[in-house]
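Missing here: one protein chain of the complex. Every other protein chain is in place.
In order of appearance the chains are A and B, and numbering begins at 1 in each one.
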Amino acid sequence: MIAPFNEYGLLSDGAGLWIALVIGLGFGWCLERAGMGSARKLAGQFYLTDLTVFKVMFTAILTAMLGVFWLGWLGVLNIGRVYVPETFILPQLVGGVVFGIGFAAAGLCPGTSCVSAVTGRGDGAMAVLGMFTGIFATGIFFGSLESFYNSTARGQLTLPAVFHVSYGIVVFAIVLVALAGFFIAERLERRAQIRGERPA
Amino acid sequence: MTDITRRSVQVLASAALGLGLLAAFAGNPDFASSARVDVRSLARNVEAEEDHVTAVELAEWIKDRRPGLRVVDVRPADEFDAYHVPTAENIPLDKLVDTPFRKDETIVLYSGGGAHAAQGWVFLRALGLPHVYFLRDGLTEWLEDVINPVISAAPTDSARNSFARAADLSRYFGGVPRAGEPATVAPLHELSHKSLAKKDSTTGSTAAAVLRIRGRGC
Partner (left out) sequence: MSSAVAPLVEARERWLTAIVPRPYANPYLMGFGLGLVLLSAFVIMGRGLGASGAFASGAASVAATITPDRARASHYFARYLGADGGPRVDWLVVELLGVSIGGLLSALLAGRVRATIERGPRISRRSRLALAYGGGGIMGVGAVLARGCTSGQALTGGALLSVGSWLFVVGAFAAAYAVAPLLRREWT
């Protein structure tokens, strides 16, 4: 096993931040190329006229997921050393719902709002400011949220563990769900095109 | 969509389907398979006493907020809930090897008496983590030396010095340093945070410290 490189001492101390910059560059590039810097395009997801958000997100998830699985299986990547976010069932579900409401209103998420703002969009800039305000206020008044925030902790809990199946089975299931989703997405976009809700 | 684009997307989709299907048959990549037990090197660590820390040292590390410190309680959850070292996380032995520790973290394991923590030390060292230690006499040592340290009636100079150091730490963690005969330490199962917490913020700061230590965020 030689990866993650950072865990196997292959990186110097300062390298991490340079890598952060380069990775961010790639991230921002791909987002903007796909049109994710445009709130109008993003919002189309929720009116079933433009499902780019779904396509980009799930293609990315599939790619990284398959990459991690196979590099792990090949013994190149030590999956145990990759940081898996911890699960907090209620706060993450509720947080997701709250986030979704804001997402529909702003038409942008934290990453895409930065891309949007930096390419000249005023609404992107406002979304960035709003997000900063929201996080700042939540941080200051964190005390009242804290017990809910820490509730239903499950540590690093993955889907294979919960469904008592192998990692590979879950990977396959997600691949199938995503591919089916893409098929449906194409259909929906074609229908929107016919209805004139979407340019050809 | 141009022809090349369409072709590329089709290739990607087929690759995803193929790799996904194969994954279903491949099953599980083995997370803990990279363990290699270099017994000679481990034996050397034990001889040189580089494998453990004292409770007082651990207390100082916690108080000084040593960067990268992770205190791990390997006992079952109910024992952990009754009382645990402030800032400790509860990771039972069987989950220990699947926990992603980082090479730059300083990991201190403890258990009730020290045996399980010592076993955990072997596992983590076998996985290649360099800064792993355990409390040799476990929670008992913590309670005796840090929470309720005792100085005898006629102390030597060195005993007086080490007691002064311990007394400071004891007060910091909400314990009671005493002079005289060592009283019997309350059995572990009778202890609780309530009986030891003098300050209201003890449990709050525990959670905060754990979060701080684990902080990677997204």
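What we mean here is this: a contact is a pair of C-beta atoms (placed from the backbone, for glycine too) under 8 Å apart; a residue touches a chain by one contact, two chains touch by 3 or more.
Since this is a predicted model, take the numbers as computed values, not measurements.
By the touch criterion stated above, the residues of chain B touching the omitted chain are 1, 5, 8-9, 12-13, 65, 67, 100, 102, 204, 207-208, 211-212, 214-218. Interface with the hidden chain, as seen from chain A, comprises residues 3-7, 11, 16-17, 19-35, 37-41, 43-47, 52, 55-65, 67-68, 71, 77, 81-89, 91-111, 113-124, 126-140, 142-143, 145-146, 148-149, 154, 156-160, 162, 167, 170-171, 174, 182.
The criterion applied here is as follows: only the chains that are shown with their structure count from here on.
Chain A and chain B have CA centres that are 31 Å apart. Contacts from chain A toward chain B in the complex involve residues 1, 7-9, 59, 62-63, 66, 69-70, 72-73, 75, 78-86, 146, 150, 155-156, 160, 166-169, 171-172, 174-176, 178-179, 182. Touching chain A in their complex are the following residues of chain B: 12-13, 16-17, 19-29, 31-34, 95, 97-100, 102-103, 127, 204, 207, 214, 216, 218.
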